[in-house]
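A short worksheet on the structure shown next.
Only one protein chain is missing from this complex, and each of the others stays in its spot.
Labels run A and B following the written order; every chain starts at residue 1.
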Amino acid sequence: MNPDYTPYHPKWHRRRMPIFWWLGSGPYIRFITRELTSLFVAYAAVLLLAQLWILSRGPAAYERFLEWLASPAVLVAHAVVWLALLFHTVTWLWLAPKALVVQLRGRRVPNALVAAVHYGAWVIASGLVAWFVMGGAP
Amino acid sequence: MKMVSLEIHRYRPEDETEPTWQRYEVPLRTEWMVLDALNYIKDTLDGTLSYRWACRMGVCGSCGMMVNGEPTLTCAMYLEAAGPGPIRVEPLRGFPVIRDLVGDLTDFLEKLGRVRPWIIRKEEKPQQGEYLQTPEALAEYKQYSMCINCMLCYAACPIYELEPEFIGPAAIALAQRYNLDSRDHGARERMEIISQEEGIWSCTFVGECSTVCPKNVDPAGAIQRYKVAAASAWFRSLLPWGKR
Partner (left out) sequence: MRSPREPLLWTLFSAGGTITAFVLPALVALLWIAAPLGWTNTLGYDELLDLVRHPLARLLLFGLIGLSLFHWAHRFRYTLYDGLQLYHLNQLIAVLTYGMVEVVRVRRLPIQLEGIDAANRRGRLGAVNRLLSTRVGRASLRSAGAEGRRDRL
């Protein structure tokens, strides 16, 4: 007999959400990994800023920065960063169609098609970036 | 006859302060759903087991429970498919448990009412007859009208369990069902209610709500569309001609 129980007054039970709920299932783990890519985005932004700042400090400083970039530990780290950014891109462009429903002549354009258009645009944008960075712009 | 074990969450507030688990052996009939196993338990093994069910065919939304940790309609999951066992059956997450497998759904019902899930019109038509609607106009919102209020999406949503004020996937999807209905004039009114922190802005697009929905309502998509609509409405209100 539960001494706290009052007849006809229900004692509801509320589960306490475990602190590591996000490790509880595959979808939740994928979700939190996706969200944590934002840290890598911030890292890329900050490093880009640093690169611009070092650029303004003169050729010698920039040379040292380039050497640092080429060191093996840094290269491995940046490969990881790149993979995270790739994950961000793939998930972001896959989810974008959910928010942008396009209706063409009364029929909804299928999600896969909208996503495909996004991925195509990504390829084009990457090409543009490459063109810029490798000296194509006047 | 092959048997399968079910491990069922029991909570009897008059006897105990914490939930317990109880194991039952049930015949593994190939045509049975998990709901049939629960009915078998109640009929022959333990009449004190409490749970909700009604139509037993996936249209009423009463029998939602966590089966092996996934929100499921017990009338729609085959006993064999639920695994070699023991099959864990718990009440839907995110809701307080009244008893055994029965959760208290008052919170959802209050939030559902809050989003005004009915046709709101500036004025009614003066003449008799129904409001005409083309098939294209119907197609705009039909998906969101399929919701059977089973609340599996609430059980799947971690935000709902973390933040008690979150209005939740089904309520927002139903608000969208009316916003997108050509007969309705209440979109602005609902926007005021839903474009709040406890509305769409708490959602971080985990997406599990749409995965578990038995009717393919896609509440996650409805919420993201609502975010886009709310953001564009806000931007429009900044323009000098946008103020209405």
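FYI, contacts are C-beta pairs under 8 Å (C-beta built on N, C-alpha and C of every residue); 3 or more make two chains touch, one makes a residue touch a chain.
These numbers were taken from a predicted model, which means no experiment stands behind them.
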Missing-partner contacts on chain B, residue numbers: 158-159, 162-165, 192, 195-197, 201, 204, 227, 230-231, 233-235, 237
Positions on chain A contacted by the hidden chain, ascending: 17, 19, 22, 32, 35-36, 38-39, 41-42, 44-49, 51-53, 55-57, 59, 62-63, 66, 69-70, 75, 78-79, 81-82, 85-86, 88-89, 92-93, 96, 121-122, 125-127, 129-130, 132-135, 137
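In this section, only the chains that are shown with their structure count from here on.
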Mean-CA-position distance for chain B and chain A (Å): 29
Residues of chain A that touch chain B when the two form their complex: 1-2, 4-5, 7, 10-15, 17, 21-22, 24-25, 27-28, 31, 35, 95, 98-101, 103, 106-108
Parts of chain B lying in touch with chain A, wherever the complex brings them together: 11, 13-19, 69, 93, 96-99, 104, 136, 139-140, 158, 161-162, 204-208, 211, 218, 220-221, 224-225, 227-228
